[in-house]
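Structure in C-alpha cells, see below.
The other protein chains are all here in position, but one chain of the complex has been omitted.
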Amino acid sequence: MDERNVKSTAHNERGMHIVSPKVYAAVGLSLLALTATTVAASYVEMYVFNVVVALGIAVIKMMLVVLFFMHVKYSPKLTKLTAAAGLFMFLVLVGMTLADYFTRAWGRW
Amino acid sequence: MSTNTIVLLPDQSTATIPKMNFLSKENGLLSWLLTGDHKRIATLYLISITFFFFIGGALAGLIRLELLTPQSDLVATDTYNKLFTMHGVIMVFLFLVPSVPATIGNFVIPMMVGAKDLALPKINLLSWYLYMGAGIMMIYTMAAGGVDTGWTFTTPLSTHYVNTHVITTGLCVFIAGFSSIFTGLNFIVTIHKMRCPGMTWFRLPLFVWSNYAASILMVLGTPVLAITLVLIILERTVGIGVFDPAKGGDPLLFQHLFWFYSHPAVYIMILPGMGVISEVVSTFSRKRVFGYTAVAFSSVAIAIFGFFVWAHHMFIMGISNYSALVFSLLTMLVAVPSAIKIFNWAFTLYKGSITFETPMLYSFGFMGLFTIGGMTGVFLGATGTDIHLTETYFIVAHFHFVMVGGMLMAFLSGIHFWWPKWTGRMYPEKLSQLAALITFIGFNFTFFPQFILGTLGMPRRYASYPPEFQVLNVFSTAGASILGVGYLLPILYLTWSLKYGEIAGSNPWQATGLEWQVQSPPLTENFPQIPIMDHEAYDYEWLERQKEKEVTSVG
Partner (left out) sequence: MTQRGVEGAHQGAHEHPAYQRHHFESVEQQFDATNFAMWLFLLTEVMFFGGLFTAYLILRNWYYPAFVEGSHQLNIGWGTANTAVLITSSFTLAMGVWCAQTRRKSGLVTFLILTFVLGMVFLGIKGIEYHEKWVKHHVPGFHYSEASFLNPASDPEIYKEYHDKALAPDMAAKTELYFFLYFAMTGMHALHMIVGISILVFMIFRAQAGAYTSGHVTFVENFGLYWHFVDIIWIFLFPLLYLISRHQ
C-alpha cells in the first residue's frame, strides 16, 4: 500500500480513518486564533456577556479538539454517543446543583 | 410442594468434577495473585467480600446489643457513633456496591455474552487489588480508632468538629471507588464489544442488562464521590474553606456532591440484584421473563433517572423549596421502572411451573421485601412526610428493607443459583431452604419494628433513646440474632459443600443461558470455541430440543 499518499479521509488496511496533517494544522491554527480572541475579548467590557463569550469560545475550542484531534467526527456512533453522554452528565451535575443555589434567593413560595 | 423440583443431577455414582477447569488449571499462590481469569478474580472477590461482610455484621450486632437498653450503657456514645459509621461504610462500600457485580457479575457475564474473558483482564485484577487495599486500610482505620461522622461524612461535622480518622476513611473509600469504576468500565466495554456472533442486545440475559445499567452508574457517578472526598481531605488538612460558612463556603455543597454519587450508588447496589432475580424467577417458573423489553429498558431507565433525584436526601438541609419540589417529583418518577420490574416478575410467575428451590425462596423474599422498602420510599420522597420521617428509624428501616431484604437476599439467591456452576457441586438443599426461611423471619423481626419506631419519632444514630421505645428495640435485637444465624448457615454449608456436595453437572437447574451449556466448573477460556447465538433469551423450547439431541447413555 502506498503509505505516503494519504488523503484526509483515507483508511488504512484495517479500515481506520486517517486524518490528514492538513486538517490537524488547520485545527491547531484555529485553536491558537481562538485563544487570542478570547484573551482580547476579556479586555472588552461586555457586562454579563463576558462570561457567555468566554465560555462560548471555550466550547468551540473543545468541539474542535473533540471532533478532529480526538477523531470523534470519524468515529463510530457509539463513540459520539459516549462523548455526548459525558457532556450531558456534567451538565446535569452543574445545572441541577446550581439550580438549587440560584433558587434559594427566590425565598419561600 | 418441596418434593417438586427441577434439579437434574448426573448419576452420583459415576459423576466427577471435570479434571480440567479454571480452578485446577494452574496451582500456586502466584497463579491466583497474578491471574487474568475473570472467574478466579470473582472467586478472590467472593472470599474478600464475605470477610468484610462479617466485620460489618459484627458491628451491626454490637449496635443492636447497645440498643437493647434505653441508656448508652454498653458502649460510650462516641464509640456507638463509630460503630454505626464503620458499619455503614463497610457495608456500603466494601460489601453492597461490589457484591453482585464483582463476584457473580465478574464470573458470569463473559459467559453470558459468549466471550472468553472480560475486555480488560488486567484492569479487572487491578480492581481487586484496589478493593483489597481499601479493605486493609479500613481495618487499620478501625484499629486506630475509627470514624464517628456517619457514613455520609456530613460537613461541617466531618471537617471541623471531629478528631477521628476522617482522612484515612476518606482515602479508603476513594480507593474502593476506583475499584468500582474499573469493574463497571470493564463490563460496559465487554457488553458492547465482545458479544459472540448472533448475540444481539435483545438476546442477552436480563442479568447483563441490569449490570450494564449499574456499570453506567458506577462509571459516571463514582468520580464525583472521589472529588468530594478529596475536597474533604483538603478541608481538614489545609483548611481551604469550601465547606466552611465562616470562610464563605457552603456545607451544603458537600452534600450536593456527595449525594450526586450516593443516590446512584443505591441503584448500583440494587440493579445487579434485580438482574439475579430475573434469571432465578425465569428458571424456577420454567418461563421466559414477561416483558423482556420492558425489564431491559427499565434497568436503563432506573440508571438514567437515578441521576436526577439526589437532593431528596437533602430536603431538610436547606435547599430551596423550588429545588425540593423538582427533586420530589423526579423521585416519584424513578419509582416507576422499579415497579414495572416487580410487575413483570409477577407476571412471569403467573401460569409458570413454579418450584421452590433455595434461589427461588430468596427471590420471593426479595420481591416482597423490596416492594415494601420501595413503597416506604414514596413516603420519604414526598417532602411533607419526609420532614417528619427523615433522620428517624423510618429511614433506617426503609433502606435496610431495600438493601438487606432486597439486595442481600438477591445476592444470596445468586450465590446459590450459580454455586453449582462455580464449584461443580450442589449445596445441601434442605438446610439452605431452612436458612432462607430463618433469614426471612429474622429480617422481618429486626426491621419491621423500626418502621414503627420511626413514625413514633425515635431518631437514628442515637445511642440512647426514650424508655417507651424499648420494647420495639428489644424485638429488633431479637430479630437480629435470628438474622445472624440465617447468615452464618450459608457460610458453613457452602464451605461444607466444596468437599461433600453432590456433583452438579453442567446444568442442574435446566436453565437457558450460555453459562449453563458449558461444564461446571468452567474451563479457563469458558468456551472451547466461541459460540454462535441462534435463539432468543430464556428459550426453554430450545433447551428441550438440545436435550433431545443429548446422549444419555452409551451402548
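Going by the order they are written in, the chains are A and B; count residues from 1 in each one.
Operating definition for what follows: a residue touches a chain if its C-beta (ideal position, glycine included) is under 8 Å from a C-beta of that chain, and two chains touch if they have at least 3 such contacts.
Computed from a predicted model, the values in this text were never measured in an experiment.
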With respect to the chain omitted from the figure, which of B:Pro70, B:Pro156 or B:Pro223 is a touching residue?
-> B:Pro223
Taking the entire complex into account, which one of B:Lys39, B:Arg64, B:His87 or B:Lys116 touches the absent chain?
-> B:Lys116
Candidate in contact with the missing chain, chosen from B:Ala42, B:Ile188, B:Ala303 or B:Met360 | B:Ile188
Where does chain B touch the missing chain, residue by residue?
-> 26, 31, 34-37, 115-123, 125, 181, 185-186, 188-190, 192-194, 219-224, 226-228, 231, 234, 238-242, 247-250, 253, 256-257, 524-525, 530
Absent-chain interface as seen on chain A, which is shown | 3-4, 6, 12, 14-16, 18-21, 24-25, 27-28, 31-32, 35-36, 38-39, 41-45, 50, 54-55, 57-58, 61-62, 65-66, 68-71, 78-79, 82-83, 85-87, 89-90, 93-94, 97-98, 101-102
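The definition used in the following text is that only the chains that are shown with their structure count from here on.
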Would you mind pulling out the distance in Å between where the CA atoms of chain A average out and where those of chain B do?
-> 38
Which part of chain B faces chain A closely enough to touch in the complex?
-> 192, 220, 224, 252-253, 256-257, 260, 307-308, 311, 319-323, 326
Residue ranges of chain A touching chain B (in the complex, touch as defined) = 78, 85-86, 89, 92-93, 96-97, 99-101, 103-104, 106, 108-109
